[in-house]
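Removed: one protein chain of the complex. Kept in place: all other protein chains.
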Amino acid sequence: MVSDSEVSLRGVIPPLVTPIDAAGDIDRRSLERLIAFQLDAGADGVFLGGSTGEVALLDSARLRTVTEVAVGAVAGAVPVLVGAVDTGTRRVVEHARLVAAAGADAVVVTAPFYIEPHPAEVVEHFRQVAAAVDVPVIAYDIPSAVGTRLTPGIVAALAAEKLVIALKDSSGDLAHFREVLRRTGGELPTLTGSELLADTAVELGAAGIVPGLGNVDPHGYVRLHRAARDGDRATARAEQERLARLFRIVTVADRTRIGVTAGALGAFKAALALRGVIADPATNPPLLPLDADEIRAVSALLEEAGLRAVP
Amino acid sequence: MVSDSEVSLRGVIPPLVTPIDAAGDIDRRSLERLIAFQLDAGADGVFLGGSTGEVALLDSARLRTVTEVAVGAVAGAVPVLVGAVDTGTRRVVEHARLVAAAGADAVVVTAPFYIEPHPAEVVEHFRQVAAAVDVPVIAYDIPSAVGTRLTPGIVAALAAEKLVIALKDSSGDLAHFREVLRRTGGELPTLTGSELLADTAVELGAAGIVPGLGNVDPHGYVRLHRAARDGDRATARAEQERLARLFRIVTVADRTRIGVTAGALGAFKAALALRGVIADPATNPPLLPLDADEIRAVSALLEEAGLRAVP
Amino acid sequence: MVSDSEVSLRGVIPPLVTPIDAAGDIDRRSLERLIAFQLDAGADGVFLGGSTGEVALLDSARLRTVTEVAVGAVAGAVPVLVGAVDTGTRRVVEHARLVAAAGADAVVVTAPFYIEPHPAEVVEHFRQVAAAVDVPVIAYDIPSAVGTRLTPGIVAALAAEKLVIALKDSSGDLAHFREVLRRTGGELPTLTGSELLADTAVELGAAGIVPGLGNVDPHGYVRLHRAARDGDRATARAEQERLARLFRIVTVADRTRIGVTAGALGAFKAALALRGVIADPATNPPLLPLDADEIRAVSALLEEAGLRAVP
Partner (left out) sequence: MVSDSEVSLRGVIPPLVTPIDAAGDIDRRSLERLIAFQLDAGADGVFLGGSTGEVALLDSARLRTVTEVAVGAVAGAVPVLVGAVDTGTRRVVEHARLVAAAGADAVVVTAPFYIEPHPAEVVEHFRQVAAAVDVPVIAYDIPSAVGTRLTPGIVAALAAEKLVIALKDSSGDLAHFREVLRRTGGELPTLTGSELLADTAVELGAAGIVPGLGNVDPHGYVRLHRAARDGDRATARAEQERLARLFRIVTVADRTRIGVTAGALGAFKAALALRGVIADPATNPPLLPLDADEIRAVSALLEEAGLRAVP
């Protein structure tokens, strides 16, 4: 574990999938291999137990295992972020303590959900979580999952009280993103969760990017990030376009048969299995798997993007 | 614990609030007193760890304590239902086993949330939960909290596979409720979570009612239920009207200051504290409390409804 | 046209479909035949230019023609209600004057849409419409179409200022419906738009019912209404159950091919064509038609419901 003051949240920090085996247990070797793949590609951090990591579908034991394996595999090379994603304050504290004890460098926390909170209650949530755990907290804005926005006003309040050390913005709303930068004077590192606006977000001031598709093509996102950061817009744009075409893997699944989450996360895992990074594309219940045709479609898009099996 | 086959889900089964003390710990004496108050009024069951029980805001230890205290206080007199409310299958199984071990007679389970499930995945969720736990499962339709409907088609599938022993319908949608009855041939006991349509739901075939406001006035809902069940519509209607006026306590809070959940659950607890049933109206973080004016408004509505302190 | 004070809004008032011919013109003969069919069945009023009447898809000329034909065909026997459904106050006034000039006895008006109105602006909308037109106004709560609720508070304000003579409630929310009755002291006639809760709504105090399915089986809804009104619950319930099964015609269409509106309105028209009441099941653009399989499914459900061609 890196010391708190050293948690640097810049660059490419993919939200890793959680490989499991046929029995549903965490596949430690696949997770280690995935992390090695990411570090080798130049990832600046890893984020376990995010939405892409199926955090909502893991129990406590599996979340602990994921964290321990990741902390071991990373071995201090880069920060290890872990999601403490749950409905209410006490539940989040319970998860946050669990992953902190397992070695996480920071915990990633959403607005409360299931309940309908007032903005003042969202801030209170972060206030109590921050007070209760020993690792820094990263705010996670993901309205598609939790139904509540971390508005620029809320984020500014969190920053002013120093309750969080960064924002992960998965809202897809660049106008809000820019308003956050404006309100926080750019002092709060902001990470975008967008696969499709990563170049733009970096050009506008994002400290880093957290793209789910970065599981599949970390080299591409590292190139994109370096180019966007260094002002080489042509290169950043070209990578972004290639990655946008690859991102079509998340829509190959037949939505009359399986859900949107299953289709997206199943595609990431299928792609990683096809590339030989993880052993099994299985997702956690209740998600249903891609079928053979859909996996072939993923394979075709990998090929089109120039992605081969990892040696 | 009553044996599985004996779990009778009929009548008035209020979803109990979770009393806490100033330190945030479960207030066992208040919970015992609340349960005694309910049983004395004629409740046919109790439901702990529901939305009204702030299940989303309790950690595992508190949920276990609540269950243990309730099981002890009920002492087999009526069924004890407990919510295993969480985002995904493995998490729900973890909670369900915890509360089953603590003595719950049945667990109450919603559709998965945070993720976007396909109906087939919702059914798969209940299939795996039912297979993994030793107590019967009750399906809980609460789209306002989880964003997904348990459609009549889903409920019919759950009933056909005997994955659940009942439905708690908190959708507020009586057309769906009736379609469920139609599709299941009336063989699946259906409980309504509505405070305001309790009489109508019983007249239409609901096996029981699970009104949050039943915390505050169980005698009223018992009278309403008995009258509606026995075809005494005038009495049922009169009680329903009185209770509808009392239900205005959930809207006394200033919504520009606290959220809708805080306003409703805070009002139930304030009313119970005013009636002397529980010691402290405190809610769990991050919910903010009612202020003095709002508590006075609750008090006035109690008085208007003819409700006094419990001896 | 009946005089204003005589506009009686009680009983069965189906929201009629708008028959068109292959060229897209109003099919006057079919509309006359439909109205005769309704009056013969015992309808207590007719509602043209509602959602079921494809009001959103008609231009001014067609709306005028529909009104004129209906007024002529009804010949004062029952009230003729016509929708003045549009986004803003001036547009609604324009439509309301048009249909009033064509002989409508009352106009039916929703909350403003396209814009996001405040409740005070919704009330102001009805205030200005009522002041600008010479026929009485009926408030139309249809949040699924306009995105804004006519809350019980809004309806109570409209009733207190006598801006409307009735409410058509197509919200599907019986708790709100009852709160409206409570707030208005039952003095504002309330009509339910529900096909599936018609019996219950009448038992709870609805003055009348406005079921789209009443196009297809007016005799059934008239029997249902009379029974519910007269306290014969068994008969009302039996009719409601039969009609609920018939209502499955609105879901026979393949939703991956045409929209929900096309599926529902297309089914009503297909059923009327199959029964020989109207000549052509065509809907207005941009709605796409049912295909042959879907029309066969409608036919099978008609048969199951015991409905034959009208002599």
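So that you can tell them apart, the chains are marked A, B and C in the order they are listed, and the count of residues begins at 1 in each.
The rule we apply is simple: contacts are C-beta pairs under 8 Å (C-beta built on N, C-alpha and C of every residue); 3 or more make two chains touch, one makes a residue touch a chain.
Values in this document were obtained by computation on a predicted structure and should not be read as measured data.
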Checklist outcome for this item: In the full complex, the chain left out is in contact with A, C
Checklist entry - Which residue among A:Glu32, A:Glu68 or A:Asp173 touches the omitted chain? => result A:Asp173
Item to check | Among C:Glu32, C:Glu68, C:Glu124 or C:Asp280, the residue in touch with the chain that has been omitted | outcome: C:Glu124
Next on the checklist: Touch as defined at the start, partner being the missing chain; which of C:Val46, C:Val146, C:Leu163 or C:Leu272 qualifies?
Outcome noted: C:Val146
Checklist outcome for this item: Had the left-out chain been drawn, it would touch chain C at residues 51, 54, 56-60, 62, 85-91, 93-94, 112-118, 120-122, 124-125, 128, 145-147, 255, 257-262, 284-288
Item to check | On chain A, residues whose C-beta touches the chain left out of the figure | outcome: 172-175, 178-179, 182, 194, 196-197, 200, 204, 241, 244
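Operating definition for what follows: only the chains that are shown with their structure count from here on.
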Checklist outcome for this item: argmin over chains of |mean CA - global mean CA| returns B
